[in-house]
Structure formats: structure tokens, C-alpha cells
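Of the protein chains in this complex, all but one are displayed in their positions.
By written order: A, B and C. Residues from 1 in each chain.
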Amino acid sequence: MSEALLHVSDLEAAYGAVKVLHGIDFTVNVGDISVVLGANGAGKTTTLRAICGQVHTSGSIAFHGAEIIHEATADIVRRGIAHVPQGRGTFPELSVTDNLEAGAFVRKDSEINDDIEKWLEIFPVLGERRGQLAGSLSGGEQQMLAVARAMMSRPRLLLLDEPSLGLAPIIIEDLFGRLAAINADEGMTMLIVEQNANLALAVASHAYVLEAGTIAISGEPEVLSGDEAVRRAYLGY
Amino acid sequence: MALLDVSDITVRFGGIVALDGLSFDIDEGQICGLIGPNGAGKTTMFNVLSRVYHADEGTVDFDGHDLLAVPAHGIAKIGVARTFQNLALWPGMTVLENVMVGAHTHSKQNFLSAALRIGTRADERRLKARAWEILAELDLTDMAHHPAAGLPFGTLKRVELARALAAEPRLLLLDEPANGLTHSEVESLGELISNLRDTHSLTVLLVEHHMALVMSVSEKVVVMNFGAKIAEGTPSEIQQHPEVIEAYLGSGA
Amino acid sequence: MFLLAVSIDTDPELLLARVLDGLRFGSGYGALALALVMIYKATGVLNFAQGELALLGIYIAWAFSVGWGWPIIVAVILAIFITATLAAGIERTIIRPFDPSNHLPLVIVTLGLFLAINSFVAVTWTTDLKALPSMFPSGNVFAVGVAHLTWSGLGMFITVFAMLGAVTLLLNRTKIGLAFRAVSSNIESAELVGIKVGQTLQFGWALAAAIGTLAGALLVPELQVLDPNVMLSTLVFAFAGAALGGLDSPKGAVIGGILVGLIRNVVVQSVSFIPSELSVGAAVFVILLVLLVKPSGLFGSSKVVRV
Partner (left out) sequence: MKRSKRCLGLIATALAFTLIAASCGDDGGEASTATTAAPATTADAGTTTAAPTTTEAAPVSDGTFDLGGGAVLDTNECPSGWDDTQGLTDDEIRIGISLPESGALAGFGTIAEGMQIFFDNADPIDGRSVTIVSRDDGYESGRTVTNVGEMIDTENIFAFSHILGSPNNLAVRDTLNEECIPQLYNATGLPNWGDPSNFPWTIGQLLNYSTESLIWCDYFASEFGEGTTVAALYANNDFGKSYQKFFEQCAPELGLEILATELHDPNADTVQPEVTTLAASGADIFVVGTTGASCPRAVGGARGVGWGATIMVSSTCQNIGLFWGPLHSQAAGAAHGIQIISTTKDIGDPRWADDPWVMKVRSELEAAGIDPDAGAQQTGYAFAEQLDHVLREAAANGGLGRANVMQASWQQNWEAQNALPGSTIQTDGANDAYIVEAGEISMLNLPPDAEAGSWVAVTGELIDVEGDLGSFAG
């Protein structure tokens, strides 16, 4: 029924001599929100960085049928993958609109300014602060900006690394609501690493648990919520 | 009796009022949660207590000391230690070395003895022994000789905690210690904080967005918004507080 | 000999002469400081070889103009293109292989470059004194006593601000400028929006070398004669200007450089208790005092990050 957008197989990654991923396989289908859960140090962030060509890897990463494992980050972005890294990853010394314009760096079309206005409407709190430097925004606002900036490249796959980190509960709720809306309205495929498992599973169509560099469990969110060990470790009930 | 008494603290940056007459106190041995929306001024309050920022008005009494009269480098000496939201470790130094830096506050060395290298060896040995004890307590022994750079975020938060403990503080300020941890890891962090409070005779001020952690370990919770206190009370009182639900917790809490 | 009491020369003609000297030399320091700031903004590294890249450009301009008899303006433009190309090559071959977040090895590489370029110039053109023609007409706009506003001084002042305007437009109105600002702000995020960081930094090196060469071509004729050591103390003043203006602000670099020129020519010379023979040290000392009061420099951004 659904088409595979990203197909990862036998992916290994290491920082120097320390091996972090020991051969993982998974698939993200078009239009899905896939969620990766896992303990501190399990390799979640490394998985996202590997997809973007930011760590040394071996194995295979097929995006839309093309092998991208040895491509440079800038070229992978051109293929349609956008990454919102942990800790927001905006340009603190650039204004809100300049951040969005930088997000469209790989685009050459004439609709960039229209898109900027569109995202400022979707995140009205950014619209109020369009001339302000990103570094002066609050944590929640910066996270919104990071998502909008990533969307400005008109990606086919959005990677999000712990978008709830350091945010107040009410803001996290709002953010996930917006992510679900983007998924629904734009058909945006997402791969999300998240510690707030309850919220993440609520929006997910597929989920994985990473343990010590391998995939321990995968399946529909209901499958994971039904698992006793997953419940105890990640959901807290 | 209150170990820390914050009274009427106001901090202004240019035209912005970051803290607006904030007052609260913490009894000796208490764990106090400090919560509020992003930008409410929690980290600013931490920076006032660790003397990074200057308070325009108000007083802070710590165990009879006027804390605002103590210079930034002197607060560790009188028993205040903190961790940082976005980490302030030396990435090139090992975990052990980072923790030893924290223990240096209690080194007997002064400028002259350090210059003359009097007693350096014995001092160094003592610092190292102390650092190893704390690493064992926080389950960090395995990575003692690993450089801080390259360790997972959650682990680094624990290294920061170890470094703060090495200064042998009486008041410990923790800034978002649960970042990057799974639910079960957060649970064990909660137990760790409670245990450390008992074994090290600590008083703890905890800034955290992870409500399960705040509500399970705190005896008292202070809620801030727009630089001012909007509520104060026990965890259960706070969870029912309508203003707190509206501004911070949201409907899902 | 100086008296340990504050006394300030008050002869108005002399004061005017010193102000004009200060603006003239300060414009040159400001232009070189602008080159330093471009690299610092992009990489966080102070490029110790910046002055020597300019030196190389000056000698190339000298070879074209004095050696081959070409008009000085043509010679300078060619020298700018040659040094910019060379700097792009230097970035690609000996800067890019290093980890951009580890500054110490990079600083050492720039120090090595400094020595290599200096030796190359000394061997190629010898250490004998030379003269680089000015791009401006000779003579004075006006003269009162010892105070002279020369056409070249006026020309330098205008050129430096034109250069600042061009750099500002380039950074704020072009795509490469946006990429440059993005890389300066956050390298990892820049990669993640598809910016080729290496090429952007290469552009920064080329631009800085071009600015530096023009700075040298403006300043050196004011120094009467040229030798391979000419950019050494100039670089110290440019560093001081960049620090005074705030290391990451192009506008601050130009104004800081001009202030250093004024401090050196007016303050150090006029105030009797500052020994003028320590002109380099005394100027730097005055700047240190300013930085004690305002550590981020006059126009630098002290990073405010709300959380």
C-alpha cells in the first residue's frame, strides 16, 4: 500500500574507535511519522546524523531509491532531506526571516518569499518577531523556527531530534499538534527521535526502540504500547 | 529554618524586566522545584544565585551570608554549586579531570603555594581520591578516562552533577538534569537526587520541565511566569492550580 | 623624556595635523581590520597571515606598476584578483583539511603561512626598500601650517567607507552573503540547509585577501617606502582596531581602525605622560583600557541568548 521513502539497511556508525550503531535496518514510508525511542546513548541521534552524512558510516541508506550513504551533507539536503538537530540548530546571529531564507538555500524557484510568509502564518509567534535575532527567541520559539527553517527547503523527509528538549509541557503539546498538522496538511514524511514517548507515539504511524546500537522492537505504536518492557522503560505506566 | 532566602529580586536587561520582585525561600534539606514556561526567568534566577548576573534590586540570604556580596568565584567556597542547562564542561578533558576541577575549590592551595609547588602532590592525590568516590556514586567509573567530547548528552548531564558535587556544596542548583533521558532513566535520576540529598546533606533547587521528576522529588514547587512568582506550594497543590495549568502544564498534564 | 604630569599640547594647527594623520593612517588600519574580521566572523580564527597576504599583493602591484610600467590602478586590481585566487587556493589546500572547530592548529597554520609568505617576498623581491605609487593624485586639498589634507588621505578615507558599504551589501543582499553569515553563525546548521561550508569559507578567504590587498595598496604609499617588514606593525594596529571595534563587526573594524589611528597620532602624541616611543605599545594599552570597560568592543555582539 505505501511506498518506501527511506530504506536503511545494515547501517553501522562510529565516532573514532567507538562503534555506536551495530547494523540497523528500518524503512520509512511516504507520509508516515516514524518515531525512534531509546535510552541515553543508544544511538538515536547518531542514526539521524548518519542519514545526513554527518558521521562516518557503512551499510546502505537508500533515499527514494538512490544510495546516499557516501554523499556530502549539502548534497543530501538537495535530495530532499531536512534535519532539525538536537538543541534547535538555528542561526542565532541571523534574524527570523534570514533564518527562513537560509533554510531555502538549495531552492532556486521564485516562491521563497511566499513560503516565508506562509510559515510565519503557521507559526504566528514567529511572525510577530520576524526581524528579531534568532538567539533572542525563547526556547519554544527557537524550536518552532528550527522546524519552519527545515520546512523551507521543501523537503520530502523531515528528521527531528528531540524537539521537546527543554520545552515546557504546554509548549511541547502545541509543537506536536503542529507537527501532526504539517504531516496531515503537507503530507510530510517525518522521522522523530523523542524521549516524550507518550506524545510521540500518539502522533506516530510507526515506532522503533533502539537499544545499544541495534533495533530491539519495531511496529505500530499500539504494538509498542502493548509491550510490558517498553511501557516500563519509556511510557511510565 | 530557611537556608536560602530570596527576597524581592529584580533584574533588568535594558528595557526588559527579566525578574520582577521574585521572592521565595528553601528550608535546609529541602528539594524545591522551580518551574515555568520557557523564558519565565528560571535560568536568570540561577544566574543571580551563582553571581553571573547582577540583581538590580532585592536581597539573597544564604545561611546568614549576604550572597549578593560574594564574588562569582567565591560562591563555591561558601557552599553553592550549580549545573548548566547546556553543559559547561571542558570537552577535551576526561570525565575524571572535569570532576577534579570541581573539587579544586576545596584544595588547600593558594597562589603562593601553587607557585612554589608546596604540597601539590599530596593535594592532587586527595582531590583524585575524592573525584573517584563521586564517580562511583554516580555510576560514571567506566568512563572516567574518556574525554567529555563524544559522550551522550544524558551522560554529560551526570558528569556535570558529579563536578558540582565534588565542590562539596550545601546548596545544589540543578538546571534541567533530566534532558535527554528516557522515562525509566528519569525515574532513577529522581531516586539519585533524593539519595544524594540525604547522603551529602544537600539542599536542592531544581529547574526542570519533566513534570514527573519535579512532582516526585520536590517537597515544594515554585512556579514562575514573566519573571514573577505565580504560585507556590506542594506538588499536588501546584498540579491543581488553575493558573499553572493554563500557563504551563496544559490540558494533558 | 617625558614629565610625569599630564600636559596636553594645545597648538590648534598641530592638533589638526595630528587628526588628519590619524584619519589617514587609521583608514588603512581599518581596511586591514575589515579583512581580519571577515575571516574571524567565518571561522573564529585570527588570521596572522592576513598582513602578509596583503604584503604579497603590494609587491605584485609594485611589480606590475614599477616593474612593467602599467598604470597603478590596473596593477592594484590585478594584484587583488591574484591574491584572492591564491587565498582561495590556500584555503582549499592547507586550511580545509583541519577541523574547523579546533582553532589552535589553524592559528599555527596561519603563523606558518605568515613566515612562508614573508620569506617568499624577501627572496623574490629582496629586502631593498621600494616605493609603491599612490592611486590618488599628489598634492593637498588644503594646508594650514603643518596640517595638510592630501588628496591621497581624502581618497583613502572615502575608499575605505566605500569598501565597507560594498561588503555590507554583499553580506546582506546576496545569496553568498547569506551563506557566509549562516556559516559564521552555526556551521552544522549551515550544512543542514545545504550550504557548502568549504566553498563558503573559501569565498571568505578570497574576499579577505582582496580587501587586505586593497588596504595595503592604500596604506603603503603613505609610508613613503616599502620593505618586507612593512605590514608587521600595521597588522598589530589592525588587530587592535578589530578588537576595539568588536571582532565580528565589519563596521566596528573600520571605525576601530580609524580610532586606533587617532589614538596613535593624537592621544599618544598629545598627552605628555604617554611615552610616544612606545607608540605601538601605548596605542595597544589605550585600547586595552577601552576593552576593560567594554569587553566585546564598541560594535561587537556580546552574545545574548535567552533560554
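Criterion: a contact is a pair of C-beta atoms (placed from the backbone, for glycine too) under 8 Å apart; a residue touches a chain by one contact, two chains touch by 3 or more.
Because the structure is a prediction, the values reported are computed rather than measured.
Taking every chain of the complex into account, the omitted one touches C.
Looking at C:159, C:202, C:234 or C:249, the residue that reaches the missing chain in the full complex is C:234. Residue C:130 is the one among C:130, C:181 or C:251 that touches the chain not shown.
The omitted chain makes contact with chain C at the following residues, 1, 9, 11, 13-14, 17-18, 21, 25, 66, 122, 127-133, 138, 143, 145-148, 150, 221-227, 229-234, 237, 264-265, 268-269, 275-281.
Definition applied: only the chains that are shown with their structure count from here on.
In whole angstrom, the spacing between the mean C-alpha positions of chain A and chain C is 43. One inter-chain figure worth recording: chain A and chain B are separated by 30 Å, centre to centre, where each centre is the mean of the chain's CA atoms.
Looking at chain A, one finds that residues 138-139, 166 touch two or more other chains.
Within chain B, contacts with two or more other chains are made by residues 38-39, 85-86. Residue ranges on chain A touching chain B, taken from their complex, read 15-16, 18, 37-41, 45, 86-87, 138-141, 162, 165-174, 195, 197, 199, 232-236. Taken together, the chain A residues at the contact with chain C in this complex read 52, 54, 72-74, 77-78, 82-83, 85, 89-94, 98, 101-106, 135-139, 149-150, 152-153, 166. Here chain B touches chain A in the complex through residues 35-39, 85-86, 150-155, 176, 179-185, 187, 209, 211-212, 247-253, going by the rule given at the top.
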